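Here the complex is missing one protein chain, while the rest keep their positions.
Chain IDs A and B follow the sequence of writing; residue 1 opens each chain.
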Amino acid sequence: MITLTINGKEVQTPEGSTILEACQQAGIPVPTLCYDPDLRLAGSCRMCLVEIKGRPLYAASCVAPAENGIIVETESPGIVAARKVILELLSARHNFNCQVCEKNGNCKLQDYCYQYGVKESRFNYGEPTNYPINDPNPFFERDYNKCIMCTRCVRACEDITIARAISVDNRGHHAKIATAFDGNLTDSPCVFCGQCVMVCPTGALTSKVSAGLGRSYEVDKVLTTCSYCGTGCTLELNVKNDRVVGVTSNRTETGSPVNKGALCVKGRFGWDFINSPERLTTPLIKENGEFRKASWDEALDLVAKRLGEIKTEFGADSMAVFTSARVTNEENYIAQKFTRAVLGTNNVDHCARL
Amino acid sequence: MIEEKRIVLRNADLIDPEKIEDYLQAGGYQGLEKARSMSRPDLIAEIKKSNLRGRGGAAFNCGLKWSFVPADAPVSYVVCNFDEGEPGTYKDRIIVQKDPQSLLEGMAICGHAVNSKKGYIYCRGEYPYVVDLLNRAIDQARNKGVLGDFDIEVRMGGGAYVCGEETALIESIEGHRGEPRFKPPFPGVAGLWAQPTVVNNVETFANLPSIVINGAEWFAAIGAPNYPGTKVLTLTGDVANRVSIEVPTTATLREVIYDFGGGIKDGKRFKAVQVGGTSGGFIPESLLDTPIDFDSMRGIGATLGTGAVFVMDETRDIVDITTRIAKFFEHESCGKCNPCREGTFRAHEIMKKVNQGRASVQDIENLTILSQVMEKACLCGLGQAAPAPILTTLKHFYPEYQARLQLN
């Protein structure tokens, strides 16, 4: 174990921990923007700076090792001043239109500006950022006027999806996130998994499918299992007013054991069939080749009657049930029980092989 | 009057740099031979004791740096930083052009100390002709067998100033975008391809053969005790003689400018000197008696840096020069960390405003706060040093700023 002092308190942390980890273990909050525990470290946003007694430079706590005997201050006047300046610098390049921003209420830049009392930037010198917003893909918006260059998206693309669709283009203040040749994502190796959207701390990357449907603080998140392929990824359905308005990731090991928040394009952006106007809402009975609406009682009685008649007339094995690889275990169980115990046949199958 | 003392340039103009025979005749590769007769810990201890400090700018004790390489590392690398991207600096080029073998010998000595079989020279992109010279020198050394099982390869630089920063340089050799890495881990533990790596400047390496031959005490007795030896300086700007010289580190700025540089050109008066390259502090007349050694320069808020000495006469416009410097840093920021990426851009914008006579006292205050934060908060030396010209000119030449400010 390593013993160090943080904000006057003696703290112990395992060998190999960073100062940030030591702070987290001690319950001392440290603001971070580029830090993401699942991604390669960058150490670049400099929000997590701390002061170490006797050292001339501030240390980025996310990459600085916790060392025996060091004396660390996380909110010294110098650190607070530095964080303010960093937030003001980011604010100066950021298009604050929180009132219409999808990320309002769930934005790290907004949170920290609030926390450090940054109302406006002292550094609005020169031209404001003005990147065109025109990626035509139907899945997510790329608004680099809100980008704070944390490169979490780049690292997620490279380290989770391994697609390497995006990287940092240009240098200095003109550095920006771009595909090769700064084109559209559709012309890149992008697979639209939205891992970049998942990790983006600001409103730079937001789902187009969810646009305008609800802010993070208006939605309830229901943890469930994706209904597409057999991988069994965990996802969160975002619900507002009894309507699914989006999908987000649960990124914990226990909550999302298979995928730890990673999803594919279908899981993340393919959910709005739930709200399709084509959904069936009442039973239908075919009469003279045309469907008409029916009540449940009428439909169920008809089904029970016809099945009973056919069973009597042609025998149980003249009937079959196709159950489904898409419905739940409980429903499959009931379907085969129904087939075997009620219809009296083993003619039950599903499209496992198809 | 202080005199030149030649250690790294000991063979300059005395031998033919294209001929390894000349170098051998002048005692070349005897240092390497002696080093190889020593145990590795002894060799490292000897270099540590000489108190040779890095000549690339950060002045880190050379032997101490080597000692970070784990003794049992199966693979390690020796990298020579010959990026020399600092405007106004050309001392590494002079050293290589006049005596390439002494660089190679120095690298091989280091190779022995850290048990490395492979060295890289990262050469500034603007020096293609020097690359050819180096490759010929390496071929000759290989053919003579003097390097033994140590091999050296030359790599062309990426052309960005920040690629001279040792971890950005490593990224660049690996074929990535030249962006600094956070430290630790330091290159000595995990550098090139994640293997232990020593990065030293050309001048640092070129000092080694003489130190090994003459011993640590000999070297430690030359120049300033805290920063012994000599320093190669390149004089530019408004001096009468724009020369390169090698002097003991006890030499003062005044001696450098007036005794070697011949004073100010055209009989004009001195205004300021900036030492150490673009990120060096500006030094006024009143501080000219400071010795050039690293710690003394630090003491006056300046730096020795690479040893570039840029002299400005009374006609120079300090605010305009500082604005140009701010532009340089805006252009050279790699863009990785927030305070530098955004800070160099805004600092340049504020300096432009000052320079155009549109700025207020508030703008100067904002510039100062920004600069102070950048010095402590940036990820690498570029962003940390970029504010130095601004802060030192504000300190020593404030009236020139004041004259530009908008009243009220």
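The working rule: a contact is a pair of C-beta atoms (placed from the backbone, for glycine too) under 8 Å apart; a residue touches a chain by one contact, two chains touch by 3 or more.
Here, contacts and distances are computed from a predicted model.
Visitor: One chain isn't displayed here; going by UniProt, is it "Formate dehydrogenase H", "Simple sugar transport system ATP-binding protein", "4Fe-4S ferredoxin" or "Cbb3-type cytochrome c oxidase subunit I"?
Guide: The chain we cannot see is, by its UniProt record, "Formate dehydrogenase H".
Visitor: For the chain that's been dropped from view, list the shown partners it touches.
Guide: The chain that is not shown is in contact with A.
Visitor: Which residue among A:K9, A:R55 or A:R326 touches the omitted chain?
Guide: Within the whole complex, the residue contacting the unshown chain is A:R326.
Visitor: Provide the residue numbers of chain A that touch the chain removed from this figure.
Guide: These residues of chain A touch the chain that is not shown: 137-139, 159-162, 191-193, 208-209, 220, 222-234, 237, 239, 242-244, 254-255, 257-259, 262-266, 269-274, 276, 278-286, 291, 294, 296, 299-304, 306-308, 310, 313-314, 316-342, 344-354.
Keep this in mind: only the chains that are shown with their structure count from here on.
Visitor: Measure off the straight-line distance from the CA centroid of chain A to the CA centroid of chain B, and report it in whole Å.
Guide: Comparing mean C-alpha positions, chain B is 47 Å from chain A.
Visitor: Using the touch definition up top, name the residues of chain B that touch chain A in the complex.
Guide: 160, 177, 182, 184, 330-339, 341-346, 349-350, 353, 363, 366, 369-370, 373, 376-379, 384
Visitor: Per the contact definition, I'd like the list of chain A residues that touch chain B in the complex.
Guide: 33, 41-47, 49, 56-58, 60, 63-65, 78, 81-82, 85-86, 89-90, 92-93, 122-123, 125-126, 148-149, 167-168, 170-175
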